[in-house]
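Complex shown without one protein chain; remaining protein chains in place.
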Amino acid sequence: MTAAGHSDNFPSAAPAVAGTHLDDGESPTQPGVDNLPGGVRAALEAVLMVTDEPLSEETLAAAVGRPMPEVRSLLRGLQREYDGYTGLGPVDGPDGSKVTEPTAAPRGFELRSVAGGWRIYSRAAFAPLVSRFVVDGQTARLTQAALETLAVIAYRQPVSRARVSAIRGVNVDSVVRTLTQRGLIEEAGTDPESGAFLYRTTHYFLERMGIGNVEELPSLAPHLPGLDNLADFEDLPY
Amino acid sequence: MTAAGHSDNFPSAAPAVAGTHLDDGESPTQPGVDNLPGGVRAALEAVLMVTDEPLSEETLAAAVGRPMPEVRSLLRGLQREYDGYTGLGPVDGPDGSKVTEPTAAPRGFELRSVAGGWRIYSRAAFAPLVSRFVVDGQTARLTQAALETLAVIAYRQPVSRARVSAIRGVNVDSVVRTLTQRGLIEEAGTDPESGAFLYRTTHYFLERMGIGNVEELPSLAPHLPGLDNLADFEDLPY
Partner (left out) sequence: MVARPDLAAPAGGTAPAAAGGGFEVRLANFTGPFDLLLGLITKHELDITEIALAQVTDEFIGYIRGLQQLGQEWALDEASEFLVIAATLLDLKAARLLPSGEVDDDEDLALLEARDLLFARLLQYKAFKQVAALLGARLDEEAERFPRLVSLEPSFAALLPELIWKHTPEQFAALARKALEPREGPPTEVALSHLHAPEVNVREQAILLARRLRGSGPVPFRVLVSDAADTLVVVARFLALLDLFREAVIAFDQANPLGELLVRWSGPTEGWDDTRLSSGFDGTDDTHHPREAGQ
C-alpha cells in the first residue's frame, strides 16, 4: 500500500492530491527534478516503481510537479520507448518519425494506461515465465455462466439480478455472489421502484479488462441483427 | 535513454506477439525465450519487474533456462544500462553509435543486487520525491473495510484470501496487502489443498491489541445467539 490516494483502504484525508504541488512556491522538491539525472522522465519512472495501483495523470503530475499535458506526453514517450520505439524525444513526435526510426528490442515490461491510470506491467509474451513468480492477481478463469452474467451486468449496469436472470433465462444468484467476491462487480444502491439491489462493474474489472472505462467495451449493436432497440424488449414479460 | 539493440535476439516483425510459443510443457528451461521479443534480457526484466522478493541468480537462471554465468552478465548489463551506461554491457550488441556515446540518462529505477538477490528499486536519487508521494494521502487510521478484514483473519487464522473474500462478500486483495504492509498480518504457509497463501496475525498485532496471544481474544460464540452452526457455515472451527 504505497501510493497516494488509496481510497479503498484509507479514508482519503486529502483527496486533492493533484494540484496542490503545482504552484512552485510551497512544493519542497519540485525545482530539483530537472537537475536530477534523468529529469522528469526518470522521476515518473521512480514513482511508478513504488505504486501498486494505476496512477492517474493528475496524481503523477502532482508527484513530479509538472503540468498534466507535459506529463501525459512524457508517459506516452516512455510507453513507446519500452515497446522498442526509441529515438523519440520526450514530447511525442509526429508519426512519421516512427517509421524512419529503427526499432530497438522491446523491454520486458510495458507501461499502460488502464482504468484511468498508468501502471507498469510485465510484457504479455513472458506470461509463462512470470506467472511462476507471481501469486497476486492469479485468477482462475471464469465459467461460461459467470462470463455471460458479467457481460449482461457490464452492458446493462446498474442492473438488478432479476433483470440479469430474465435476460439469461436462469437464476444468477450464486454467479453474482462469485463475481462480487472476485471483485469484478459490486452493489450500486437499490432500484427506487422495486427495492432490488443493483449491480455494476468495478474499477478492478476495468483493470482486468485493460480498458479505461466501460464505454470502451465493444459495442453490443453489431451482435443484435435486426433489433434496433433492444430496450423495448427486455423489460417485457413473456 | 535507449533500449540497447539486441538485433540478433529480436525478430524484426511485430514486437507484441501472443505468448503462446512458450508452452513446451512444464520444464523450467525456456528454449523459446530467444524467439521472444527482447530475448533473454527482456525475459529477465519481465520477471524482475513484477517480483516482490530479491531473486537469486540461480532462480533467475532456472526461470529463463540459461546458464548462471550468462544470466549474471546479462543482469550486470541491465544494471549498467539502467544507470545510464548504454552499450557497455558484456553481451551488448555491436551498435557502434552507442559505444561512442559515453552516458545516457539513467532510468528512474535501478537494478540492485542485495543479500544475494536481484531486485528493481526506484532510483535512490529520487527518494525525496518518492517519499513525499508515498506519505501523501496516507493516514494513520485503518478503514472500516481493513478493520473488518483484520478481524476475520484474526478469528479464522490461518486463512486464505479467498476464504476471507467469501466471508466478507467482497474482494479483499488490496486490503490484505495494506494489512501486510502495516505489519498486522503475515503469510503463514500455503493451504495443502488449494495451494493458496494463508494469513495470520503478527506479533505486532498482539502488541497493538495489548494481549499476549491470539487465544486471549474475546470469544465470539456467546455473542452469536442462534448461530450454533457457525462452524458449519465457516467449515472451520476456531
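A and B label the chains in the order they appear, each numbered from 1.
FYI, contacts are C-beta pairs under 8 Å (C-beta built on N, C-alpha and C of every residue); 3 or more make two chains touch, one makes a residue touch a chain.
Since we're looking at a predicted model, the values are computed, not measured.
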Inquiry  = Using the document's definition of touch, tell me which of B:Val130, B:Ile185 or B:Leu198 contacts the absent chain.
reply    = B:Val130
Request  = State which residues belonging to subunit A touch the missing partner chain.
outcome  = 1-2, 48-52, 109-110, 112, 119-125, 127, 130-131, 134, 136-137, 139, 141-142, 144-145, 147-148, 150-152, 154-155, 161, 165, 167-171, 173, 177, 196-197, 207-210, 217-218, 220, 223-227, 230, 233-234, 236, 238
Task = Please give every residue of subunit B in contact with the chain that is not shown.
result = 18-19, 49-52, 121-122, 127, 130-131, 134-135, 138-142, 147-149, 151-152, 154-156, 167-169, 177, 180-182, 184, 208-211, 216-220, 223-224, 227, 230, 233-234
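Just so we're on the same page, only the chains that are shown with their structure count from here on.
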Message = So the centre of each chain is just the mean of its C-alpha atoms; given that, what is the distance between subunit A and subunit B in Å?
response = 19
Remark   = Listed in rising order, subunit B residues that touch subunit A in their complex are 1-7, 9-10, 12, 15-19, 22-23, 30, 33, 36-39, 41-51, 55, 63-64, 84, 105-109, 120-123, 125-126, 128-130, 132-134, 136-139, 141-143, 145-146, 162, 165-166, 169-171, 173-175, 177-178, 181-182, 197
